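Of the protein chains in this complex, one is absent; all others appear in place.
The block that comes next holds subunit A.
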Amino acid sequence: MSIHAPLTVTGGKLVLPDGRIEAGNIRCEGGFITAIGDVSPQAGDIVHQAGGKLVTPGLVDVAVFSIDKPAFHFGGVTRAALMPDQDPPLDVPARVRFAAQSGKPDFWVHPLAAATKNLEGDSLAEIALMRDAGARAVATGRSWIRDSGTMLRLLQYAGMLDMVVVTHAEDSGLVGKAVATAGEMATRLGLPSAPAEAEALAIARDIALAELAGAKIHFRKVTTAAGVDLVRRAKDRGAKVTAGVSPAYFMLSDLALANFRTFAHLSPPLRSEADRKAVIAAIADGTIDMIGSGHDPRGPEDKRLPYADSAPGMAGSETLLPLTMTLVRDGVISMNRAFDLLAGNPAKLLGVNAGCLAEGKEADIAVIDPDRPWIVDSDEMAAAAGNTPFDKQPVQGRVLALFKGGMAVKAKKPAF
């Protein structure tokens, strides 16, 4: 039970789960939303004037690699699913339990249990014990499980526990040590590359195995035309498949690798322009269910290296909202759908009582100006490191206020 005063957010435009955006107020008590719409603050309430801006659910960032509260709070993120690729990995209950408690009270971490011991892809980890310690799903980590027998048993076991398996979709045999997608850019730069089909092969196998096991599977990042098409067809026939993506894959193509920019070194690697457009189409038609940042801040020791020697990953939580807003402005998706992608659907994936503005939900709320312009600056980010391929890019969309469980979150670092 929360002991802080109730909160009423007034004068905002509420982004509601039924698709409406309506002027109204929202009242929270005991950490939960208790009333929405034509409600007034009561005596003793903390009142926040939204000033006509959007009032939205706090973002739920799926599959981040680091708990980086300043960056999350800047980006309007109130919860994040933490990938098991930690040092040491989240493959035992004690580490999962510790991770689950690590962000509270103003940020909640939902650990994803390592599917296999030490994330090596060989032996199943103690998934049920980790579930009871707070794990919200099972994840294969940064890599794909090469052995199809192991993957099938994982899906069967996770299915029995009603846990979704979050997987990385790249056939490791094809990928090898590739750092780029095979194509003109990789060829010109002389970078080790793998065909984009590595993704489709992994997705095809894992969908087949998930259907065989009757299990739920989530592809963390689907980044190719062939990949989204496989997911689309699987959904059409009723498979329990969901898909995610990060903004880099609908904003950038492999042209961003020019001059060996290691900030554009991601996993999976950036794809062709045709794939980028296919991802946008898949977001528009509902094939892709959620957009996460994959937040992975990395400093110069990981990035100021020759391209192939640098570590993949980007700091993403600060740019997650504004980059998704570009899809709204371009007419690809509605504003409500944007928050389904950023909050509602990720909350459903994790099975948490948040992600939308409805009575009874936990009071994770953001006040957002979707049009406010700003310029991404890798030197001035709230994140632990500024490794973003969007450096110096103008964007629109800023979080003005953030509430976790009905309590105002105080950003530790002022906005730039």
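We adopt the following convention: a contact is a pair of C-beta atoms (placed from the backbone, for glycine too) under 8 Å apart; a residue touches a chain by one contact, two chains touch by 3 or more; residues count from 1.
By our rule, contacts and distances are computed from a predicted model.
When the listed names "4Fe-4S ferredoxin", "Aspartate carbamoyltransferase", "Putative RecB family exonuclease" or "Phenylacetate-coenzyme A ligase" are checked against UniProt, the chain not shown comes out as "Aspartate carbamoyltransferase".
Set against the missing chain, the residues A:R20, A:K104, A:R304 or A:K392 yield one that touches it, A:R304.
Only one of the listed residues, A:I46, A:L189, A:M335 or A:A358, touches the absent chain: A:L189.
Interface residues of subunit A facing the missing partner chain: 176-177, 182-184, 186-193, 195, 259-260, 300-301, 304-309.
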